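Structure incoming, see below.
== subunit A ==
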Amino acid sequence: MIIAERKPLEDIQEMITGYKKILILGCGTCVTICWAGGEKEVAVLSSQLRLASKKNGNELAILEDTIERQCEKELIEVLKDKVQQADAVLSMACGIGVQTVAEIFPDVPVYPALNTKFMGMPEREGVWVETCRACGDCFLDKTGGICPIVRCAKGLLNGPCGGTNNGKCEVDPEKDCAWTLIYRKLERQGRLDVMRKYYPPRNFQTVIRPGKIETLQA
Partner candidate 1 sequence: MTNDNVLVIGGGVAGIASASKLADNGFQVYLVEREPIIGGHAASFGCKATETCSQCSVCLVSEKMREVTAKPQISLVVNSEVVRISGSIGDFEVDLLQKPGVVDPEKCIACGICTEVCPCEPKKGIFLPSPEAIPHTYILDRTQCLRFKGAECNVCQDNCPVGAINFEQKPNSKILKVSAVIVATGFEAFDAREKGLLGYGMYSNVLTGLDLERIINGQEWITLPSNGNSPRNIAFIQCVGSRDEYIGHGYCSQVCCKYAMKFAKLLQYQDSEAKVTIFYIDLQTTGKGFGEFYEACKKTIRFIRGIPVEIREISPDELEVKYEDLAKGKIAKENYDLVVLSIGIAPRKDSWDLAKILGINLGNYRFFDTQDTLDSNRTNIDGIFLAGTCHGPKDIPESVAHGIQAASKVIQTLKARTA
Partner candidate 2 sequence: MKIKGAFSPDIIAFCCAQSAYQAADTAGSMRISYPENIRVIRVPCVGRVDVLHILRAFERGADGVLVLGCHDEACHHLSGNTRAKNRVQKANTLLQEIGIDGKRVEMFTLAPNQGSRFARIANEVNERIKELGPSPVKSAD
């Protein structure tokens, strides 16, 4: 799932200076699960902004709402009257949500409250770690299900590099060396021959921005 983290408060305050009434819009899917933009965090951010505005003496009204998903046009259109009332929208969704709202309501300024960090999974309660970078040409079949592009500091395709010492990465001694993990996994499954092949560097040329997928409406 998509993992995001809230921006520092001053950045958010800078964005919304001058507006009298804003709508803080939470998203109920990925950013709720990673404790960044769910209904709870919407309430916390609103409370902080109200406190700050009271303290600095500027007047600010805040509407709070959280919808199921902000990456779905139909779900956002429903917010029409609420958005009309606000001078600006502060979206606590990932980048996708912010842009969808901006697209649906072109004349209302939409600001991101979060930094969308990466796609990943929870390591333990409250800790998320990146495991996939959507490089567009999955390599996991050759590494026993461990992605070196993300989890190897240098993103090597034919690791490990010379710097690994007993399974730890030279860049960050805390981190496991991805290629050592890959080696052990393949060894365990008896597929070490997969590592003997040489894999040419990725041709990132083929990735045209922005990515698009067209499926026939079958």
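Here is the rule we go by: a residue touches a chain if its C-beta (ideal position, glycine included) is under 8 Å from a C-beta of that chain, and two chains touch if they have at least 3 such contacts; residues count from 1.
Candidate selection criterion: all candidates are chains of the complex that A comes from, given by their letters.
Since the model is a prediction, treat every value here as computed from it, not as a measurement.
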Of 1 or 2, the one touching subunit A somewhere in this complex: 2
In the complex, subunit A residues that touch candidate 2: 8-10, 40, 43-44, 47-48, 50-52, 54-57
